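The other protein chains are all here in position, but one chain of the complex has been omitted.
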């Protein structure tokens, strides 16, 4: 089912941008795990809208209400369901888009798929708002991974062609603008501000690394760590590319450069480089698992664009009003972490039954 | 399960490089479809080894034997199983690698995962040989797609940094070296020959386009066309990156450049550009579905590399003997088509029940 | 996942007897279908507690709140989620049972499985209360089936050994006590009253028939209609047996008696008898699909029973207080219909893509 992910933990996301609520159900979380609500709330806050210049003006507190699966703050083995009420909805902003699909958006394809019955308000089930539900699930998985010594870190690798400098070695979560090099971040912010000023938008790349992963996670062929991560990361709206380790860069290298030599460090087998991004044959080798996801620029822009009126079949000019992020990449950083955490935690549970 | 893929057609691949046979089962193919054996064989030949300078010297006829699912050459609704016997196997080439894992290969991670019980001969279940089974399934799906007016074409987009020129508009299947621009192909061939000469290897990028696809295929969130294609393409050994439409390039664009304006052509809604690669919100918009997969260079190289002897925990120098492709990208082209065909045919069957 | 069912529609049930809410998510319902809330409410009322002498005194209005998946009362293609708040909960009734498991209940097995972290209040996720969520999903599927001319009817076939008389040919939904023969129903009611008086409980059998089903639904082997129905019906608490058509009776028959001769009626192929319950080789033959589910007696009884105190490992005497149905069979009738409707609707969607 298209709104579900996972084999050992199973996530189901429900809701539309302007439905009474959005939410998620997480099945398969072992009983007896505690959820730290404050920590979860802090994680959700990193994604929440309305906090600064580069995000939509829509304000949502994004406080999850847990309906089931817990006794106090401890999981009881039953499915964990949490919802977030949609409060600051303005359906009138969108009513017109039902027949004038926004370029670059799912308006047109959703209309085709659902025969005109799609919930077009705010993008419906396709809205980036749904990533709040993904972040509830991911925030919980991050806590569970943390107990096993696994951490997930990430950063903005580039925005609109402006690249971050330095290596991703520690969390950028505390930063308002999560780059490794703050001066690069400053340039990105300026690029976003300019794009916004121009009624335009920007895309970018998020880099993510998972540290402390045991070797032996993942499976050959269609359940490799790459496949598992791809299957959830491409579920984040606007992701159009994904690469692991050296990724597309590896395609230009010689084998002698791309292969990672083995060596022994502190009595453990490690590799001297990490071009493979911690994955060989779909299975983790104990090195950091590293990937990058490419986000296209926000399709909703104030500039005039050409669309077709579905009723008249005539081309028309459209300028998208409403509240939109000129660049979703900064807010996408915790979403990528959430997605990675779910995929990795799922693989970790899988691994348990093999040991 | 890690060797299975698909929801409406379900592919299961079995076999190891040196097991008695490899094969595949395809469940869910509608009854009453015919299989053109000669056409299938011609498709498999594009992938088969031992045909030219840039592929391994291992010779396998790769003639599938169908065990079930057919009455004559017509599907009967029961699972379709076909096998290929492994004949030209030389297990002695590999016996040493059990304790001296090849850098860049799954030797080490498989040993960890399977506690030393993996079939290390020839890469076992991780071997590129298993893509012959993928091509049986894909070759059948290609035939079924063809009946619906859908075609899958692809080309080598680059090898070792040498890029093909021109646009991918028609099949390159008839070419011995499948590029759009033959002079670029000639340069790539030279690069491969040089790498081989040096005991080294090269990676590359395969571009694939699916033409004639109906709009409305795919689903939101985790069953989008990107997710579906990623879940199978990352199952091809050596794939480390995947991008759709503009892909990573979109991350550097403004929304006003990346959005594809709608227009009307021959009474149908189309887009004037195709930066989105034919997919919006996970759902096809009727334009060509375009993606590129990055292959890392073949890890098996004759040059000296450093590994760790798992028995002694000492570093050692390794030069991989055996028969290997200096660059698998040319033979990977039909494999990518096969993977794409399976993913798209699966989505097509899904769509049928919605109409 | 254990709280999910279905392939083409996917039902996920969440909640515990005393959690803030119970609910369900239904994925895969086609867009553009309308939900008749009043009709759904009427269906739910047939299951709701507190309405008469033979049901628990717990009162719950059981009014579902739809959180997503609808625009007005029309499905939009996104997952359909509805919840029912738990209001009349008395957690104190149950606190003692954590260490003194009730015989015949899941108290002990849940404690083992979840390492003592299970939500023991009111049976937690194992509670019959969760069948209200099943009935939301089933009630919707019943409406969708109705539009295709398919109806689901059922009756109490027996309670405590008292059998109903007559054939199940039409719905008993309007009856307060759903038997075909009211005098038999009267005897059953008396048997329940006597059991209640004695502090005891009774089990029974529910018979269900699905009328108007097209031939050709279901699949061979593990997705036969028997398997599909079994996989959901055994999810109803207290079901311990299931049979189709002649069922266990067929085991005592000769083939010449059990086989259903084919004949032609109104130009259509039908069978003269229906010993097979409308299913051959897992696939419907166009005759009524008939099955019976056996419910064990409610394990919660006021009579003294022997249990083991998990803390002291000593046997103790237990008399279950709290509010319980002396016989759940009457309230189980719509639950069986709901389960059947979900299984059949799922098979119907599957069939669509084959035609």
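Order as written gives the chain letters A, B and C; numbering starts at 1 within each chain.
Note that contacts are C-beta pairs under 8 Å (C-beta built on N, C-alpha and C of every residue); 3 or more make two chains touch, one makes a residue touch a chain.
Computed from a predicted model, the values in this text were never measured in an experiment.
The missing chain, though absent from the display, is touched by one residue of C:239, C:289 or C:338; that residue is C:239. Contacts to the hidden chain, counted on subunit A, fall at residues 8, 30, 78, 220, 349-350, 352-354. Mapped onto subunit C, contacts with the missing chain fall at residues 1-5, 13, 101, 103-106, 108-110, 112-113, 125-126, 130, 158-161, 195, 200-205, 215-216, 219-224, 226-227, 230-232, 234-235, 237, 239-248, 250-264, 267, 269, 271-272, 275-277, 279-285, 294-301, 303, 305-308, 310, 313-315, 354. Residues touching the missing chain, restricted to subunit B, are 1-4, 10, 12-16, 19-23, 25, 27-28, 31-32, 65-71, 74-81, 83, 110, 113-119, 121, 124-125 (touch as defined at the top).
Here is the rule we go by: only the chains that are shown with their structure count from here on.
Taking the mean of the C-alpha atoms as each chain's centre, subunit B and subunit C sit 46 Å apart. Rounded to whole angstrom units, the spacing between the C-alpha centres of subunit A and subunit B is 26.
Within subunit C, contacts with two or more other chains are made by residues 78.
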